[in-house]
Every structure is written in C-alpha cells, then in structure tokens.
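Only a part of the assembly is drawn; its chains keep their places, and the rest are absent.
We call the chains A and B, going by the order they appear; numbering starts again at 1 in every chain.
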Amino acid sequence: MLSSEMSRCVDICLSCYRTCLQTAMDHCLEMGGEHVEPKHFRLMMTCAEICRTSAHVMLIGTPHHKHTCAECAEICSECANDCERIGGMAECVTQCRACANACREMVAQ
Amino acid sequence: MLSSEMSRCVDICLSCYRTCLQTAMDHCLEMGGEHVEPKHFRLMMTCAEICRTSAHVMLIGTPHHKHTCAECAEICSECANDCERIGGMAECVTQCRACANACREMVAQ
C-alpha cells in the first residue's frame, strides 16, 4: 500500500497534470499571443507529461519514483515561474508550486 | 472551461485509473494465483489505460470524448465484474462501477 504521504503526492501530481493540460488546451490556445509562444507552451506540455508519469511510477511502486519526483519538482517549478511571468494563470502557478513541494518531500524521505 | 459534469467525470476517471493501476501492481502481484491470470490482469491494465485516456481527451476538449467515454464505460464495467468474480477487490469494483456510470452520462449528454 502507498504511504499516506505518497498517496497525497499522487493526488497532487494528477491534479497538476490536469490543470496544466487543461490550461494549455483551453486558456492558452484561446488567448493566443505569448500563451502559444513555443517555449512556454512546450513547458506546459512537458509539465503535464512529467506529472502524469510521476504519479504513474508512484502507483507502480518502484523506488525510481524518487528520481521521477525530483524531475517533476524541477519542471513544475519552472512551469510555475513561466506561468507567473506571462500572467493570468494563477491556478496553474498554485498547482505547480504545490506539486513541486510535494514531490520534493517524496525525494527527501 | 469544462462543465461541472465533465470536470466530475475527469475526477472519477483519474481516480479509477489510479485504483486499477495500484490494485494490479500491489494487491494482484502480491496475491498471485488467479490475480495474475493473464486475462484478468490484462483487463485491469486496459482499464487503467482507457481511464487515463478518457480523462486526457476530456481535458483536451474535443467532441471525441463521447467515444472514448463510451469505450471507458464498457471496459470499466467488464473490469468491475471480473474483480467481483475473483473477490477481495471491493474498492476496484466500486471505482469501476462509478466510472462506468459517470462516463455513460457524458455519452448521453
């Protein structure tokens, strides 16, 4: 069974995956301009993918989750900063920061 | 923006994905016997994948979600029945039934 900390981290990763993908596919595509600037948009898509993978590896239950969580924390942190720079994506910033923190805690355990 | 019904369906699909994958990787592999019988185990893995995909397509926001939800409902329903037949996987049965219902509602809308 997953520990309650890991179970919470899976929740947060899936929630961040969901927010990043939906924000990119709805908000960013509708707004256009710097929201579809390649560098920003690719970062959002990479963030969605690594959150999805990070949750998946925790659910499989191998010790490699420490590495995927570390990478997830890194990418979420960059994504939060880039969403903050562009603005208008407060929910995505919040989710990415929360996910970065939760993943860092998994690495530290 | 996702409607509140679709948003709830995404929640349920991700929750069912999570339960199926974790049950297969933890409970089924640890129990062995009929829990790792190829037909059952493949069904659990297919169910995890279609739930993940069904959520993904709703988050992207194209009308194809009606088809992926229909297929998700079908597979979840089969998976619930097979988990019930084998026994000891009540949480998986509950999640799969709830997901089948939520997906069927998306198809009907």
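The rule is simple: contacts are C-beta pairs under 8 Å (C-beta built on N, C-alpha and C of every residue); 3 or more make two chains touch, one makes a residue touch a chain.
In this text the structure is predicted, and so the values were computed from the model without any measurement.
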- Query: Number of identical chains in the whole complex, 2 of which are shown?
  - Reply: 4
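Assume only the chains that are shown with their structure count from here on.
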- Task: Compute the rotation angle for the C-alpha superposition of subunit A onto subunit B, expressed as a multiple of 5 degrees.
- Result: 180
- Query: Which whole number of Å gives the spacing of the CA centres of subunit A and subunit B?
  - Reply: 23
- Of all residues in subunit A, those that touch subunit B in their complex: 1-2, 10, 14, 18, 21-22, 25-26, 52, 55-56, 59-61
